[in-house]
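Here the complex is missing a single protein chain, while all its other protein chains stay put.
Each chain gets a letter, A and B, in the order it is written, and its residues are counted from 1.
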Amino acid sequence: MAGETTSGRPKQRAAARRMTRRQKQASTLIDATSSGWKLMLFKIVVLGLLCATAVYAALVLFMNQRWLVGSLVIVGAAGLTWIYLKRGALPAKYLAPGLVFLLIFQIFVVLYSGYVAFTNYGTGHNSTKDHAIQAIMLQAQERVPDSPTYEVSVLEDSGELLSTDELYLAIVAGDGEVLIGSEDEPLEPSSAATVQDGRVVAAEGYDVLEFNELLNRQTEITDLSVAMSEDPNAGYLRTQDGRRAYVYTSRYIYDEMADTMTSSETGTVYSDTGEGAFVADDGEQLLPGWRINVGLDNFVNAVTEDSIRGPLIYVTLWTFAFAFLSVATTFALGLFLAVVFNDKRMTSRKYYRLVMILPYAFPGFLSALVWAGMMNQEFGFLNNVLFGGASIPWLTDPWLAKVSILIVNLWLGFPYMFLVCTGALQSIPEELTEAAQVDGAKAFQAFRSIKLPLLLTALAPLLISSFAFNFNNFNLVYMLTGGGPRDVSAGVSVGSTDILISMVYKVAFVGAQADYGLASAFSILIFIIVGTISVLAFRKTKALEELN
Amino acid sequence: MRTHAPDIFRISAVLSISALALTACGGDGGDNAANADEADGDGDTAAPEAAGELEVWVDADRADVLADAASDFEDDTGIAVNLVQQDFAEVRDQFVSQVPTGEGPDIAVGAHDWLGVLVTNGVVAPVELGDAAEDFEDVAIEAWTYDGQVYGVPYSIENIALLRNADLVDQAPDSFDEMIDLGEESGASYPFLVGLDAQTADPYHLYPFQMSFGAPVFGQNSDGSYDAEELTIGNEGGVEFAQWLSDQGEAGTLSTNIDGDLALENFVDGESPFLLTGPWNVPAAEEAGINVEVDGIPAAGDQEAQPFAGVQGFFLSAQSENTLAATTFLVDYVGSPEVQQSLYEVGGRAPALTESFESAMAEDDIVAGFGEVGAEAVPMPAIPEMGAVWDYWGASQAAIINGEGDPAGLWEQMSEDIAEATE
């Protein structure tokens, strides 16, 4: 443990100084014993495999020109090798395996959200500009009304030596004349062609491609547009399946040089003005657009969004209340049950414990749906049986719905708390509790003064993270009430059981269209709120922790 | 440990080099594939040979049927069709997020009301059906047309109709009021049932009644497509409908406490002669021995009670590198009577292809019943803003049925909210 003083910070040095001689002795021993040859061999094999994998991965990545990721892989693997070969650095050795997974899979999600928050990613801005142009051009192909269907043949130049890659489309016009053309040359009559069943089967100077040859050049063929004549308004011939061709005109013409889209109907010019879409002068956007960096726009929108500003304070208060009460109720019940069934004199306790696991063993949304059914105002079990035919609006009254959601969350969450408390109770020496078993009143006193502080020390971080979980407990709200009931006359889509995250979901995904950028910006803002509170809460529990 | 360190480096270096050798072997596999491609390029091969692979996303029920079509396609063209089973409800969002990455499928199963989102995201490509378009039911093609383009090949039409327990009531009602009278005469606990959610009612199931008051949600263009600019839901008919909803809520003929499950259960138990629902609930009723008849939806207002039609089909990815093969598979295989027939047999919904539609109508009364109603149905709007529209629409309906305020006021408020959301 002495080896950890890699940094020369005064604090740490002081910590090192504080170490007893015994500890130092012990740490020397650790290093001495951990270099047994078996361990060494194990290390060599594992690290060797790791490095080999990393080198391979980096090579593949470099070949795909992913320089940054490739370098990160190398650096990561080198770092790991260094950690395990270095003397000391014990904490790093113990933390590294978990951290690797954490960094790759969790931090990446966070970073990705962070990145998306600065883009306009969402419906209509889903991909790159190239994809957007391609999609617009595809969608803009409009078949000329009442134009005929042509049986088409795809040709290429014949002759082994002279052959180019150029492809041609050949059709038989209405008057029986064979027309051949390519991307660069409009359709021209050709006399030396053989027609069979209305389709060109051979043409002089050309080879007719067979079906499997078509398949090998699919993209080229489906991208091919052959002008009907010199007149650009006559449209062009395209085929999607290599056998039938139709005459199309395009609603938009893309000018690659100017980077503009021009409507062929109205002549409106749409240009890329840096908004992530082609935009006309009057502000009309041509969708699909593409993803661009929008700076802080999403954050500004998140803060100024009208549909949120009204109910924001109300929803925030309820979110806190919901998260706090959820933790408080589940913990109270879980702890109570854990204590009750922690008594060795009770032989049947294992059966009770088993039953209490059950709510935890079923899919949460299934349970939420069952509860919703049980809380039905007219036919639900609660009103019909428990309350003898009363008509209690469990889920439709703004206040009762809040109570209901807490009850359901209690049902869903207490087994977790029960398990955790049962586990934690085992760490408290029996002797401490012997006294507690003398009689009821004293038992509670003893519990409060001895066991509870110990339990809280161990469980405080868990309670904080449980608070955070419920703060973002989208699923429950969505399954049980959908955020409702809501005041329709107020004209907002936010209901009385909506918490921040479900409100964000409505704004970013249900409202108009999916807006990942806005959702990410909200995620970050919510994270800042709940994170700050949690850190403050941790500060509070620090005192508790030091007790141990 | 310190003394050994250099050895370790040496050994790990050796290991990594041997791994590199392995890698090189692995790389050969890829090269072989490339060689095969070149061989194809020579064009000497006469027999069809695998030139690529189509990836098709399909839900579990459809997978079996397409498997046959896929193997036919492979026999005919040499192109393998890789059927990837996806959960139907997940397909839309997965498709939108995966197509741009290049990992998406060539073809995917879906519903027509996704088109707005898919087209706006630029992930689907139009499919020119050519003359084949005429072989499909009008409503199917209309539904699969977005912004003037057909975006796929439809296979089934789905709509609601009125289920009647013929043992309780032996005649089809002509109007909503007549239906209620008949239902009350029958002595059943509920004269009529439709599943409604306590929070969001059900604009989809209530739409025929709304239409009967002459209040479609949007105006329609001449080609049958919706004009999202022209919001007609808040017109006079709409306000009348709101009043009607409120009256029915008060009278108890509509109750938001009876959700879809309860409605079905009561119908199946013979507690109600009428249930407004789709073909998906027919098997449960028949299994329970109910003598089910399918009737047209009785109008509550003075116009026809047109329901929404949902049309399912297959669409083509805008980023497909196998457009030619994919189009062939869609138009010539999925669009063939055999496949449409088998899709009908597995799903029980009216086929989209007219030939199959008619044969299904002829052989099955239930399908015929739904089909007749469906022929008059209007496609569900597919514009991307529908999410917001359903949201406001449903919440307001629930509030009106539950008597939470002035029906006309709530309806007008809703109309304004929708107008704002669709702007």
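In the analysis below, a residue touches a chain if its C-beta (ideal position, glycine included) is under 8 Å from a C-beta of that chain, and two chains touch if they have at least 3 such contacts.
Going forward, contacts and distances are computed from a predicted model.
Visitor: Refer to UniProt and select, among "Spore germination protein KC", "Sugar ABC transporter permease", "Cytochrome c-type biogenesis protein" or "L-serine dehydratase", the name of the complex member that is left out.
Guide: This omitted chain is identified in its UniProt record as "Sugar ABC transporter permease".
Visitor: Which chains here would be touched by the one that got left out?
Guide: A, B
Visitor: Return the single residue from A:L41, A:L102, A:V201 or A:L296 that touches the missing chain.
Guide: Only one listed residue reaches the unshown chain, and that is A:L102.
Visitor: Touching the absent chain in the whole complex: find that residue among B:L262, B:L275 or B:V339.
Guide: Checking each option in B:L262, B:L275 or B:V339, the one touching the absent chain turns out to be B:L262.
Visitor: Just the residue numbers, please: which parts of subunit A touch the chain that's not shown?
Guide: Per the touch rule, subunit A residues meeting the hidden chain are 1, 4, 7, 9, 12, 15, 22-23, 25-27, 29-30, 32-34, 36, 39, 56-57, 60-61, 64, 69, 90-91, 94-95, 97-99, 101-102, 104-110, 112-113, 116, 336-337, 340-350, 352-364, 366-367, 369-374, 376, 379, 381, 411, 415-416, 419-420, 422-424, 426-431, 439-440, 454, 457-459, 461-462, 464-466, 468-469, 471-472, 501, 504-505, 508, 516, 519-520, 522-523, 526-527, 530-531, 534-535, 538, 548.
Visitor: Against the chain that's been left off, what residues of subunit B make contact? List them.
Guide: Subunit B touches the chain not shown through residues 59-61, 63-64, 84-90, 94, 97-98, 101, 103, 158, 259, 261-262, 264-266, 269, 278, 280, 283-284, 287-288.
Rule of thumb we're sticking to: only the chains that are shown with their structure count from here on.
Visitor: Which part of subunit A faces subunit B closely enough to touch in the complex?
Guide: 31, 34-35, 40, 43-45, 47-49, 51-53, 55-56, 59, 81, 85, 87, 123-124, 126-128, 131-132, 134-136, 138-139, 141-143, 149, 210-216, 218-219, 221-222, 240-244, 246, 287-288, 373, 376-379, 395-396, 481-482, 484-486, 488-489, 491, 493, 495, 506, 509-514
Visitor: Considering only the defined contacts, which subunit B positions touch subunit A in the complex?
Guide: Listed in rising order, the residues of subunit B that touch subunit A are 1-2, 4-5, 8-9, 11-20, 23, 37, 40-41, 43, 45, 48-49, 51-52, 77-79, 96-97, 99-100, 117, 119-123, 125-128, 130-131, 147-149, 198-200, 255-259, 261-262, 318-319, 321-325, 327-328, 331-332, 384-385, 387-388, 391-392, 395-396, 398-399, 402, 404-405, 409-410, 413-414, 416-417, 421.
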